[in-house]
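Only one protein chain is missing from this complex, and each of the others stays in its spot.
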Amino acid sequence: MTDTTTTGVGTQAPGGVGRDAPRPDGGPKVRGEFAFSGDLWADGMVWGATLRSPHASARIRSIDTGPALDVPGVLAVVTADDLPGSKYYGLEHRDQPVFAWEVVRYAGEPIAAVAADHPETARRALKAIVVDYEVTTPLTDAEAALAAEPIHPDGNVFRHMWVRKGDPDARGPVVVEGTYEIGMQDQAFMGPEAGLAVPGDDGGVDLIVSTQWLHNDRDQIAECLGLPPERVRMTLGGVGGAFGGREDVSFQVHAALLAQVTGRPVKVVYSREESFLGHVHRHPASIWMRHSAEPDGTIVSFEARILLDGGAYRSSSYHVVANAACFAAGPYTTPNAVVEGIGVRTNNPPCGAMRGFGAVQVCFAHEAQMDKLADACAVDRIDIRLRNAMGTGDTLLTGQVVEGALPTAQVIRAAAALPLPSLDPPGPDADPLVLPGGAGLTATAGDVVRATGFAVGFKNLMYAEGYDDDSHAACRLEGGIATVTCAAAEVGQGFVTLAQQITREVLGVTDVLLAPAETSTIASAGSTSASRQTWMSGGAVEKAARAVRQQVVAHVAGLTGAAEADLRLRAGRVVAAAGPVTVDLALEDLAPAFEASVRFQHRPTFPLDADGQGDAHVSVACAAHRAVVDVDPDLGLVRVVAMATAQDVGRVLNPTAALGQIEGGIAQGVGLATMEEVVLVDGRPRNPSFTDYLIPTALDMPTVSVAWVEEPEPEAPFGAKGVGEPPVISSTPAVVAAVRAATGRDLVRVPMLPAAVAGVPSP
Amino acid sequence: MADVLLPTTLAELVAARADDPTAMLLAGGTDLMVAVNAGWTAPRSVIALRRVDELAGVRVEGDEVVVGAGTTYRRLLAPDVAPLVPALAQAARTVGSPQIRAAGTIGGNIGTASPAGDTLPVLVAAGATVALAGPDGARSLPAADVFAGVKRTALAPGEVVTGVRLPRPAGPQAYRKVGVRNAMVIAVASVALVVDAERRRVGVGLGSVGPVPLPAPEASAFAVTAIDWDAGRLHDPGATARFGELVAAASSPIDDHRSTAAYRRHAVGVMAARALRDAFPAVPGTEESAA
Partner (left out) sequence: MSDPYRLTVNGEERAVEDAWLGESLLHVLRERLDLPGAKGGCEQGECGSCSVRVDGELVCACLVLAAGAVGSEITTVEGLQPERGDFTDVQQAFVDEGAVQCGFCTPGLVMAVHALLDEVPEPSEVEVREAISGNLCRCTGYGRVLAAVDAAVAVRRAGVPR
């Protein structure tokens, strides 16, 4: 481990890289003045609302919108017939109808949208639309989908791939296997989908929305409206969290179409129920794994079959399957492997991106396996992980050599070395609120057992398999003030802070303004996902700032005769750090303005071949978690008491922001372990509300201790890796391992609900 | 009539009810507004209860504690109230969040009559009576007779809940509730235990394990015999297990998205056994098995 004080390029700018810096949006947010996309208002504005299918599978015989148009205050009702352009959209592949018109493939699928003068009017109008459905039996079982009649012209299989490494017949003497299940998790961002669509004078449309990827949204909207992309102008509204759930388009096309049809600004704000119905979820998974090892625990072979339920439409399923398959064995050197990865289409709600993207599901399985293997070999559970830990120079299951940093062993040691709370169960004087069951006062101290669990996970950073990824940024320096333009979506993670830090660091200035993120001023920054914005858009901002810096240096060298190499930018001034010429000029006095606009790319990646081999990934990051839990075994209630984690971060660019990402990710991991699941009955979500889809409260969260493992990533700007995803990957299996230790039960499914933890079978 | 009436006396309230039987009663709003926001119901007129004096306050009348229907959960938790109604206060603490507890009322809990209503098992266990007022005057019903089914009560048209009467505490009381989260959670199963050492009575109320809050008469009768009333402990600490079994047998749960029937039955048994155990802790050195 290294400390964070030496990071940076040497301008010693306050609020530069490697130090805490305040969020530029922090003040407005604490005062309630920050404009989220649901806070927008425009003259003449009307409300948009969406009619959704109550059935998971049905044929549509007819849609009669007439009665809705008769409701006073209704301005328009639109269906698929009203789309001037493509009737389909999709993040990677256009297979999802904007509005279903012949076939409904999931419960919640949009059928029509209305614009009305009041949300209550809109709601009554939706009730007035008459849809004649011929309800059909939904295909809800992922295994059955493989052989079932196709429910979509593109078939029922999004991807079926193999990763084969080494000798498929190699076996060690110790063999463990298991089958694991992961339920459907929701991103449950706090700010439901919302935005405002305003018709433009040129026949185009302006949208202010919460999204993760403005330019991709724009292209899909433009296709559906039959407009050239430049006539769909997107601006990022304030985003109330995302976590993958805003990577797909939701209401955007509906709102834009209503704005065009009505000629009025149209505001859409989803309810929480509609939010659950309106965005993709984490893929539920059924995973079989078999490991074999030498008696000392050295892994010899690994086999897995991973079945992901992608729901009705493709979204990002194709790449989630690859991620799950490529990282199925965890950060452990595995010489021989056969992995089958399958993603299928069903009549369940569509699944796509969520923080961890395929790695979460397989980590739950491989970490259960590693514990089993340790026990079968009679090796300590941490030692077996260290024995097999993957590092720089080792090969992934895909045969790709890890060229960058991968300090798995360091991360394991650092997490294990963090102070361990007492393993005595709580005493009689413990506050009952912090016992399992909390305010329900279900347990007294003697009813509670304390145990620990350990888990390690890893995941790739950034897009893969040959995707030509890039980000664009512009930087302008005028009067000593820098302005940065980048379309990267700030969704809460703190890119806006980082962009300022990087610019301060490179240019030695204090004041850095951020232009709005929008499509009309700059090209794409790519998606705020895959832990990629720190690297990609951080890299773009750094590159733009460095280009400006070079212009400044050249300009000042010309003015003064100093050698460019001798000039430094520090504290708002250009100074000569060496050489015969004395220079000390204030940046604010320099004219004219300096400006640069750049495109940033990482090194190329390549597709996987038929055996899942190839240099498909850019970089990987790992983390380890040690959970301490209190369990009430008789009632099956769990409270996570403490979580220790060490994370491979490359370099910490902002310690408080990174800590916040880690704590927040752990909360989502604890949630998946103990409570979070979208429950489906015949494909229909039974709990689309915060009353019944539970996420951790402050009384459910453990204290968190963190060790940074800083091994700079050679190709990443400032050596920093994205920090958002690893915390959510191995925190879940760490909690489950601890509960297994407390109860002696197998617990092969998450979330572990009380009935499973207490061992009460369902008849 | 106006959209929203804010009567200040019970007489005004009853008269307003009679004038407009379709008007919605608004207490804390924590149930009604969920339904309105979701579009399940649309109010055309509303009678708000918060200014009716007779619905406010908690007071002692002889051997009884009278809790006004407008009493919020937060008020039940106040230091001057909680000791008068220990199990009710404990139940109130498990309701929703601080924000919900500041708004929601016991009268609303009764009126909504959810199987998961947290105060309801306590009322059943305590043998409380529910005071009602309507066009035909005031009456009261035993709590167990108020609940007619899932979200259905035995109130006559035009009647309102004005309060509840509970015996003053005369022994250990408990409310235990299982949810899947450690705060702000709807009961998957709950148990209220109210022991009256003076009358040598043990009341049990069960929540979320039937369409209405359930008593457990056999378990209650068993407990009365299992308690050494003079010594204030159980004759045999092992009796808690049998008590739990009888409580589980009294439950009538279903499977739903919140849990399974089997777990609910199991959970009320465990909670009941623990409640009796903690109500009558074994005195060290007196157990037969003690070394």
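Order of writing sets the chain letters: A and B. Residues in each chain are counted from 1.
Simple rule for what comes next: a residue touches a chain if its C-beta (ideal position, glycine included) is under 8 Å from a C-beta of that chain, and two chains touch if they have at least 3 such contacts.
What you see is a predicted model; the values in this text were computed from it and never measured.
Checked against the full complex, the candidates A:H118, A:H160 or A:R599 give a single residue touching the omitted chain, namely A:H118.
Summary of contacts with the chain left out: across A:G492, A:G508, A:G572 or A:P733, the touching residue is A:G492.
Within the full complex, the residue among B:A15, B:A56, B:A82 or B:A102 touching the omitted chain is B:A102.
Shown as candidates are A:G108, A:G240, A:G404 or A:G572; the residue that touches the absent chain is A:G240.
Annotation for chain A: contacts to the undisplayed chain at residues 20, 22-23, 25-27, 29-36, 38-39, 41, 118-120, 187-192, 238-243, 269, 271-272, 431, 433-434, 439, 491-494, 656-657, 659-660, 663-668, 689-691, 695-699, 701, 703-704. As for the chain not pictured, it touches chain B at residues 2-4, 6, 26, 28-30, 32-34, 36-38, 42-46, 48, 50, 74, 96-100, 102-103, 183-184.
Everything below uses one rule, namely that only the chains that are shown with their structure count from here on.
Each chain gets a centre from the mean of its Cα atoms; for chain A and chain B, those two points are 43 Å apart. Here chain B touches chain A in the complex through residues 37-39, 42, 90, 93-94, 174-188, 190, 255-260, 262-263, 266-267, 270-271, 274, 278, going by the rule given at the top.
Touching chain B in their complex are the following residues of chain A: 120, 123, 271, 273, 433, 436-444, 447, 634-637, 639, 674-675, 679, 681, 686-687, 691-692, 694, 696-700, 753-755, 758, 760-763.
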